[in-house]
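A selection of the complex's chains, in situ.
Order as written gives the chain letters A and B; numbering starts at 1 within each chain.
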Amino acid sequence: MPIYTCTIAESTFSAETKRALAGEIARIHSSITHVPSAYVNVAFHELAADGLYTDGVPASPVLVAGWVREGHPADDTTRLATEVSTAVAKICEIDVERVLVVIQPSPARFAVEGGRVLPEPGQEQAWLAES
Amino acid sequence: MPIYTCTIAESTFSAETKRALAGEIARIHSSITHVPSAYVNVAFHELAADGLYTDGVPASPVLVAGWVREGHPADDTTRLATEVSTAVAKICEIDVERVLVVIQPSPARFAVEGGRVLPEPGQEQAWLAES
């Protein structure tokens, strides 16, 4: 259901690091939203050295944008962003100052997976049972 | 006006498939939102094999995120996501289980194309007439 997109400068993370981070994001998302980790997607966009800027100069922030279904309790969404931020810093062994995590929700009824409209938060069980 | 972003593992789709899918998304968007297909943008982000994960393991979902102007009837937006999902499975000849389509609207007045602020849904004709 969710899509987490990590934008980084190329060669910032090894394949092992990316895999470990993807696994940890899946675990965090699942634990907070009650969606099985099997539904958590993580994509890494690795940009050329002249493709990423902060304050107009080349930089290497780690930018994570997550799409989730709208309607989770706001505190849970804040916790999601916080825990993902902590995971990035720890697993990737970078200063948390370089990490920006942003959650961008939109309505579940505006999303389709496996041919079916996604369930509203809290109504996952019936949807999953039909899978 | 809209931007559809398809994130896939590299070499998943041929150039012909991408072009056909871009055309079908343009047709679907135009038929539902009454915007000429000439305004429909589709971008393909093709990631390295170690750039895309589901459940913490390398995977090859087809992730489509669409930006559209806020304010279309909700049912139309659901239909947009459903029809794009169906089109991806059919044109790309993949199992619909691999396809996730997400529509993320924001206000038309927060978007500028051709130097002009975009029209609210339902007010396209006057805007287009001035083009």
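We adopt the following convention: a contact is a pair of C-beta atoms (placed from the backbone, for glycine too) under 8 Å apart; a residue touches a chain by one contact, two chains touch by 3 or more.
Because the structure is a prediction, the values reported are computed rather than measured.
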### Query
How many subunits, all of the same sequence, make up the entire complex in this structure file, 2 of them being shown?
3
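Note that only the chains that are shown with their structure count from here on.
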### Task
Take the average of all CA coordinates in chain A, do the same for chain B, and state the distance between these two points in whole angstrom.
20
### Query
Where on chain A is chain B touching in the complex?
1, 3, 5, 15, 18-19, 22-24, 26-27, 37-46, 67, 104, 106-107, 109-115, 117
### Query
Can you name the residues of chain B that touch chain A in the complex?
7, 45, 47-48, 50-59, 61, 63, 65, 74, 77-78, 81-82, 84-86, 89, 96-97, 99-105
